[in-house]
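What follows is a short report on a single structure.
A protein chain is absent from this complex, but the other protein chains hold their places.
Let's look at chain A:
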């Protein structure tokens, strides 16, 4: 006889642990436990049977894997948290006694935990880390836009701003941005980094305050982790791209509101040379040739690339740096075919994303002051365009409004006819395209430069669609309606004067029919005619086409019968299936019902949208007519 099995010694009872048990086991406060869970990425699990996991109780509790908790027990951060607790006590005692010097020395030796090992544990490879920075980026961008309060330290906001700028710089530098979506919540960006799509959401530039129903401590704990994670990820990204990681910040420019422009990217080699004067020099024919010279020569050879000062670099940056950057493997610039002078070619337009990453290279933009500079600076520069802005949007604009090279002006104001426009201004108006900001985003999402016409200043914009798409089978606003004929029918009923589209379709139909002989067409009409009126119309048509009534009637009858048979068959099939459902097992039936339910819901949603669309179209037509 085997050993007796005891209750609660194996299985779910052993594998799971409730939260309060976990807290007791770790001997820490609930707040510390929460902090640990956030940092270590430990989350509750749903046992298959709650009763079995909780000693027969079905009380609503959250369960953790007992192994997870055991693993937390050895966590260095937990040790530091305990040390911190002791430290806090000591400090408060010292302060209470007025022992300032001991308080100071305590403060100096304050226990501080590091999260490096946690980053390494949670993301064993770099790709894992990149895959998971979506949430981190969202948080960083959010906190970069928050005002500092008692709970949100100014240094924190500053650090978040710096991290956000670093990320933007990197994306601009590598032209990794792929999709942009202007939503009501903010701007969604999608970039491709290390073959991983990274999506993040940036709120519009408004001052936000943390609402009272949000626990800031939780957010700050997450932010702690995210700052560390992003620091390591950026370090790796920058060093891989041959850049110095914390990119030096120009404090003066930052004060002047230059934003991203306050940072300047520095090649890793130059930094190395500056830190240790060790430039690789090779003596050739008694002449000292540095790597710099080599690069310069190479560049002069492949001179076909025009002198597009890399937008990532501020114009005042020294040229050698520029070269260094270009020397980093960079297919778009090293390939002469991809010269930005040629993107209008069809071949290029057909190319996938890689071709469109330099979409705006031939253009120079001027931002009107009511448009958001951080958004469009980031977007335009990521796609290789040049951008200038008025001083009211911050300093650091590479050129001013009178620059001749400006091709587009991004303007978000209604059109006002001003009589007293100066000659120069008129000239400018003629030469430049005044487009609304949506054009920039739509161009990027389309992967090609769109016609400016519908986006010109003062025009009603075409709808802005999500580049991320919808689930399969959802309503697609770009394709007209699936049941176009339904609309047409309605139109017939209303006897609307045929407008352009209708006429066009008519022509299509005719051309289609012309392929057949008129008699056949008439017969076909008989076959397709659905109701009495249509049948009569078809009859008349047949008569006109010279088909005798007998053949017509026969054809019509045949068609009718076939249709009936078809309908009957279909109904039979449906009834059969309906009956076969009786034989499903209960489990299958429930699954089936669930699937059918969601299917119905999706269709209902689509139909709702389609119906609305039809109603809107009708309304529009009516308005045009009246």
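We take it that a contact is a pair of C-beta atoms (placed from the backbone, for glycine too) under 8 Å apart; a residue touches a chain by one contact, two chains touch by 3 or more; residues count from 1.
Keep this in mind: contacts and distances are computed from a predicted model.
J.: If you had to name the missing chain as UniProt does, which of "Zinc ion binding", "DEKNAAC104682", "Nuclear pore complex protein Nup85" or "Ribosome biogenesis protein ERB1" would it be?
T.: Cross-referencing UniProt, the chain left out corresponds to "Ribosome biogenesis protein ERB1".
J.: Specify the residue from the set A:52, A:236 or A:264 that touches the hidden chain.
T.: Residue touching the absent chain, from the options given: A:236.
J.: Taking the entire complex into account, which one of A:28, A:139 or A:177 touches the absent chain?
T.: A:139
J.: Tell me which of A:199, A:249, A:395 or A:551 is the one touching the absent chain.
T.: Counting the whole complex, the residue in contact with the absent chain is A:199.
J.: Out of A:24, A:51, A:90 or A:114, which is the one that touches the chain we can't see?
T.: A:114
J.: Considering the entire assembly, which residues of chain A contact the chain that has been omitted?
T.: 34, 37-38, 41-46, 62-63, 114, 116, 119-126, 128-129, 131-132, 134-135, 138-139, 142, 181-186, 188, 199, 203-204, 206, 208, 210-211, 213-215, 218-219, 222, 231-232, 234-236, 239, 245-246, 370-372, 412-414, 436-438, 460-461, 463-466, 468-470, 474-475, 477, 576-577, 579-584, 588, 591-592, 595-596, 599, 609-610, 612-613, 616
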